[in-house]
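Heads up, one of the protein chains got dropped from this complex, but the rest are sitting where they should.
Order as written gives the chain letters A, B and C; numbering starts at 1 within each chain.
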Amino acid sequence: MDASFEPKIIALVCNWCTYTAADLAGTSRLKYPANVRLVRLMCTGMIDVKYVIKAFLEGADGVFIGGCHPGDCHYINGNLKARKRIRSVGSILENFGFDPGRLTLQWIGASEGPEFARHMTEFVDTIKKLGPNPIKTRMIL
Amino acid sequence: MNREIPRIGVYVCHCGMNIAPQVDVEQVAGFAGRLEHVVVARDYKFMCSNPGQELIEDDIKAHNLNRVVVASCSPRMHEATFRKACQKAGLSPYNFQMANIREQASWVTADSGRATAKAKDLVAAAVRRVAFHHPLQTRQVEVNKSVLVIGGGIAGIQAAISAADAGYKVYLVEREPSIGGHMAKFDKTFPTLDCAACIMTPKTVIAGQHENIELLTYCEVVGLEGFVGNYKARILKKPRYVDEDKCTGCGTCMEKCPTRKIPSGFEENLTFRPAIYSPFPQAVPKTPVIDADNCRLLAKNKRCGVCAKFCEADAIDFNQEPRHLEITVGAVIVATGFSAFDPSPMVQYGYGLYPEVYTSLQFERLNNATGPTAGRILMKDGRVPRKVAIIHCVGSRDKNHLPYCSRVCCMYSLKFSHLVREKTGAEVWSFYIDMRSPGKLYEEFYNRVQAEGVHLVRGKVAMVTDIVDQPGSGNLTVVAENTLTGRNLRLPVDMVILSVGLQPARGAEEVARMTGISTDGDGWFTELHAKLAPVNTPTAGIFLAGCCQGPKDIPDTVAQAMAAAGQATALLAKGTVETQAEISSIDPDTCSGCRSCLEVCPYNAIYFDEGRRVAVVNDALCQGCGSCAATCPSSAAAVAQFNDRQVMAEIDAILA
Amino acid sequence: MIYGFFPGCAYQAAAGYKESVDSLCNLLGIELREIEDWNCCGATAAFSCDRHKALALTGRLFALAARQGFDEIVTVCNACYSTLKKAAKLLGSDPGLLENVNRSLKAESLELSAPVPVKHLLEVMFRDREKLSWPEGPCRLPKDIKVATYYGCQLTRPWQNVPRALRPDLMEQLFTVAGLETVDHSARTLCCGASHAVAYPGQCRVLVSRIVNEIKAKGGTLVATICPLCQFNLDQGQHGSYRAKLPVAYFTQVLGLALGLPPAELGLKKLLVPLKNIPAG
Partner (left out) sequence: MIGKGYCVQADLEKKLQAEILGREPGNSILTCIQCGTCSGSCPLADAMDAGPRALFALIRDGQVEQALRSNTSWYCVSCYQCMVQCPQQIPITDIMYLLKQLSLEQGLVPRDNKMPDLYAAFERQVNLFGKVSEALLMADYGIKHPLDVMANAAAAVKLLAKGRLHLVPRKIEAPRRLQAMIDAAGQKEHAR
């Protein structure tokens, strides 16, 4: 594993829960690795499979999807639809040669600032272990 | 589609010292200036200040900007501010995007170099995205001029009266048979020792008689849908088995009911009530209810009907069924209050084991002129206590139970100390960790109680036990360290009062789920902003009042209730609300008519136009969740401001 | 039922504990199989001086129990219980500590992958009460003997898996199965200070007398204990000023009497404060 590897991670998060949790992590001055870039969406239910695939093809080392806990979705059940959709992406990713561990979906509620920071830290760790997006190395070759 | 060439202005905020030292804002602005389509890029100390906003407005005019990016705090904080600034300068507020470099970079990144690099990425993403923004249209929809208040404690009552006085129709829903909440149980209130009934009864009576207030007691809200200005609530009306219109409130039924041994919840189980009851004599409304779980006729199928026989008004109706009502309102005020911590799990304090250990609410009843002892502070054997201990922070400030300070218990403990001294002359020992009395005339009240000779011991009680060291000295022993002397006390007393903490009302989670309010880690409802929007919630049109948002005393509760009513009536007074612009639309030329979107829409906002064989979005119902867009195999459905090109642009820029 | 039994050092010399445990288990159909070549758990002393040494001692025990095929260690002493529970928690949650222990266990050619769960005999008897072969018939303990339970401090404290930790009622419930009623009192888990019995008996005297007086005040005439240290301290600690001393027995002795086992088989003669008025046999 390359110790200097600093992954780039795209986080697609819903406005009501996980984005709010990220704000709370900020207001609470919790520190987490700087590798994550948040993309704010209104609901995880609007995450199109193509966003995820595109992110990987463009070289993202990991994609994190964060939504409200089941039952808490601002739009009733967008999070559950997202879960169903995201489950199906796993096999597609494998076909493209990506470790499915590079994609994760987590529920982080609006009040869970510490949870947010913990998830970010853990996911960055996971991705560091998996190493850079194979596309990038292929491109270099 | 919009074909104009983007001219973007980028503004990087220092936020005083909150962003600037950690993120090199000058470098970020410099970087932004070199991005495609960026015409001006600046950094400034406080973007949200007036000069900061003017900077944007001036630049829009001077440089003919058609897009604006502000890199500062969370859009949840200031998006509205900057959108307004754009609008003032004649730019569509939707041609704006924010990059959150405070909550997401400066505050959370240990290394300043990395924070700066991250900020640059976020700015680049916003710039690339905003190029694809274009003006959106909104509509004005009418606001329904009525308010739903959930919870009839002092918070709900006050909010209802304030809104009703402003001329709006109010539905006040209370799940108990009568309104009043906790305050109805008190006799005196700190710090002025006002008689609670004297200040509260007029309010409950007004609420009961106000032409604009419809009291819905013994009712629960079971469903809420819609959006600001147009909420539909489903309300369950539990059967009272007494016809409210016929009942005169004479009370004969309660006197005659042969089922008498039911612990009275209102009296904190200190005494009993009949199966047909009204919680307390001044209850509003006066109409009693039959407790169907305990009534001989209803629960046990025995012959009884004594109440009906004696009711001259012929008001008893054993055939009542639960009913559902539907009401439409423009705004909702949530005022569900609190419940008191149950000290039984703290076995060390002996509640439930030793008869002379009381909770504070029990003591309120003991001290109340209408309570089980007619206001005399007596032990269960009828004797007057000679020595009373009061224990602060029971459940509160304790990670094993409620980690927070419940804020009112120091003060009500002082109130109890005073009342016990005044009424019985007993010695009072009050055990506290810290004395919290920050309020107008509160410290003075503390000093007064001190001067009355109350023993105030700094130390949390370790144990209450019925092991008495010297027979005859009392029936309980309180064990604690006096932390100021460092000595342990084993104090014999006759009576112990547990100043229990406040926790969210039973069922608060359901209310939260129904109304879409979030709760904090302790279960209290979260306000939109702790300082600047304390009665608002993230959902427009839903407001908070009283203890449901966190422990507070009556003055703060009432102030917040009035504030919530003010916010709600301001909304109604405006008459219309702007519809959301971020909703879905379906391009009829691309739609293949597969109907997948119809299935996923949680609001049934899509209908199928059989003539054109395409799906169509009803923009009054669409909430913009994007389920349709993510599902549509033809990419015909898209949510404005979150369309594929905008989201992909953001991802592209981050990974570039 | 077979239990991996850890008697602990104080067991053998304890006043009839062994005798009563043996006969009671025999009666109820419990098989206690002693962990072979067990060592002292180290108690408070070891943890006070060196945590690693203390963990090595308990580690050896866990490793022996595991190797001998026990999936549960059963103790009869609060101090052993608390020491082993604490060690199990540390070793179960900190891989570094476990590694350390394994390094030293090499000297004994032992290995430990995870600590073995620990239970007090009272807990397992309570848990398995429905599977035991209780003899028929009424309670044989004379009606004028009023039993009060005493749990001591360590069984219920930080491990919190005993319900109502500060006022447990496991023993009460178990006794009810044998038709034995107990008196209610508030000293069930007050600390008696047993580990100071030798060096600071004066301090113990205050604590013991508070417990004994409370039990007497609530009408108890016989104390049922679950730990050799508690039993010894309460039994021999009732000095001087007591007009009538309170007999202190083990729960196994009390239960044995209630179920009709002959006193001789319960080692009751070894109590310092004698238990009178029991049927001879």
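Descriptive notes on the structure:
One rule holds for everything that comes next: contacts are C-beta pairs under 8 Å (C-beta built on N, C-alpha and C of every residue); 3 or more make two chains touch, one makes a residue touch a chain.
Note that this is a predicted model, so its numbers are computed, not measured.
Considering the intact complex, the chain excluded from display touches B, C.
For the chain left out of this panel, the touching residue among B:483, B:576 or B:590 is B:483.
From the set C:129, C:157 or C:218, the residue in touch with the chain omitted from the display is C:157, counting the whole complex. Touch with the chain that is not drawn comes from one residue among C:74, C:170 or C:207, which is C:207. Across C:4, C:42, C:168 or C:220, the residue that sits in touch with the chain not pictured is C:42. The omitted chain makes contact with subunit C at the following residues, 9-10, 12-15, 37-40, 42-53, 55-57, 60, 82, 96, 100-101, 103-108, 153-154, 157-158, 160, 165-166, 190-191, 193-196, 198-201, 203, 206-207, 236, 269-270, 272. Where subunit B meets the chain that is not shown, the touching residues are 348, 393, 397-400, 433, 458-463, 479-483, 486, 488-489.
What we mean here is this: only the chains that are shown with their structure count from here on.
Note: centroid distance subunit A to subunit B, computed from Cα atoms, is 31 Å. Note: centroid distance subunit B to subunit C, computed from Cα atoms, is 50 Å.
Within subunit C, not a single residue touches two or more of the remaining chains. Listing the residues of subunit B that touch subunit C in their complex gives 347-348, 350, 353, 465-469, 471. By the touch criterion stated above, subunit A contacts subunit B in their complex at residues 8, 10, 15-17, 19-20, 22-23, 25-27, 29-32, 34, 37-43, 45-51, 54-55, 58-60, 71-72, 74-78, 81-82, 85, 109-112, 117. Residues 164-167, 186-187, 210, 213-214, 217 of subunit C are the ones touching subunit B in the complex.
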